[in-house]
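Left out: one protein chain. Kept in place: all the others.
On to chain A.
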Amino acid sequence: MSFLPRVVALNRKSFVRTRTRKWGADGRLAVQGVNKRSGARAGNRVALLMIGFVVLYGAVGARMAQYGMERNDDTASVAPPNRLLASRPDILDRNGRVLATDIRTVSLYAEPRKIVDVDDAVEKLSSVLPSLDRKTLYHKLKANSAFQWIKRQLTPKQQSRILALGVPGIGFRPETRRFYPAGATTSHIVGFVNIDNNGIAGMEKYIDRQGLSALAGAGLTVDQKMQPVRLSIDLRVQHIVRDELLAGMKKFNAIGAGAVVLKVDTGEVIALASVPDFNPNNPVHAQDKNRLNRMTAGTYEMGSVFKTFTTAMALDTGVANLKSSYDASHPLRIGGFLIHDFHNMHRALTVPEVFIHSSNIGSAREALDVGIPRQKAFLKRLGLLTRMNTELPEVATPFTPKVWKPVNSATVAFGHGLNTTPLQTAVAAAALMNGGKFMEPTFLPRTEKQAMAVSKQVVKPQTAKDMRYLFRLNVMHGSGGNADVQGYRVGGKTGTADKVVNGRYSKSKNFNSFLAAFPVDDPKYVVLVSIDEPHRAEGEWGFTAGFNAAPMVGAIIRRSASALGVDPKFAVNDAATLVSQSTLSD
């Protein structure tokens, strides 16, 4: 009975301090001591505390379950990846050659807060990417930020080397990078994109303007392949054109050159190049002033090339025909200016003679005969007074005389006092070659039928026929002889414009052009070559367009005619025929 003393002690204690003593409800005797009472209340309160803790532990458990349900997403802090992976459509030439495509690259970023040892990371990263500026990199990694780009668009080799370094706190994000397989060859046409894959020049910008950037802005980008965009460009011809331009620029020590090959029946641009150009894969020089697209973004006084339009105007309006003649024996004084001829014939010239001798006086007289309102209306019909309407964003607006006086009329007649873009000039000439149908140029494929639907008859077919005759005449007997290619019946008009330097016409700086069409009996293509500030080449005795622009046109036609699908026609005893016959007989 070892428990008895304890019980006794307990009883004594509780009885001594008993305040109430009553029968319980169940008939049992209940002992209510002070200790017991406070113990019961405290027991209740302990139970309350326990309930509180149950609630707390429940909250903790729920939170842990919530964390457990969450997907482990390592990249939640960075912008949505689909923006970086957004596709752009491939750009193809008219034959399906790739001019621009997307390639997958990776870009290196850092989460600076996760970098354990900044010095070590800088050291290791710059061993693979020596081009990184160590100081900038150090500050980037030291920054109290969650995300920093370190280098965009790495090569797979660089990526694997960086992975091998095992630097913590850095990562790669897949990105789409635009690649231009043709490089500089199509730079001015295709354009390029910025680091975020937005088209900022050329057809790339055009594609963005067609709604791609709006889609991207709305977050509706896709990373699947998109329907490619086919251009009217023929990469083969484009290459030939650029090649000849570079050769010509070098040979004639010019500051620049440009050329366009235009299909006259559809208005499609088959090739368009302007040198110097840039590498769209690394377009650091694209903004250089001298590297602009001379063909569309530059305006020039085209010089005697404009006599083409003056002659056509005189013929079309009926003030002259091929037998009419104009006095070109004396310089023409008009409005206080004196108009000279470069080769003064000191006699009256017929309309074809005015054209092939490139008489300023004769052309001015033709224009004066037509009159200012009709001249303006005619040039406007040919699209020479307004900004041309095409897909390429880099298009300049022509610079026209503010007030159109007789003197302006006379100078415009031979291509001064009116600045147009070379492409615009070629487009106007195409209308004269294709039977009088003017159509805006396009860089996208267009069938003849579609072209007809948007074309406007601007001159009579007879005028067009006369102009073809005059073009050919000028190559056979005039200044364009160097452009002729045996078998391809080239016709064209030279233009040697004095450039304006410090507000005055310079005697030494010219902008030379040759505007050609071939085969001239049924023209398929207009070829315009312009060369900016050419010099007399070694072994030549002239610097005018006939000595530089014309042979460049000839070279382009010679090399590209077969690609363009133009069959040569040879007279029986042509030199070329003889050569080919002798080759065959061997």
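Basically, a residue touches a chain if its C-beta (ideal position, glycine included) is under 8 Å from a C-beta of that chain, and two chains touch if they have at least 3 such contacts; residues count from 1.
To be clear about the criterion, contacts and distances are computed from a predicted model.
Chosen from "ABC transporter domain-containing protein", "Probable peptidoglycan glycosyltransferase FtsW", "NADH-quinone oxidoreductase subunit M" or "Phosphate transport system permease protein PstA", the protein name that UniProt gives for the omitted chain reads "Probable peptidoglycan glycosyltransferase FtsW". Residue A:63 is the one among A:63, A:456 or A:569 that touches the chain not shown.
Of the options A:45, A:209 or A:477, the residue whose C-beta touches the omitted chain is A:45.
Annotation for chain A: contacts to the undisplayed chain at residues 3, 6-7, 9-11, 14, 27-29, 31, 35-36, 38-39, 41-43, 45-47, 49-50, 53, 56-57, 59-61, 63-65, 67-68, 70, 72, 113-114, 116, 168-169.
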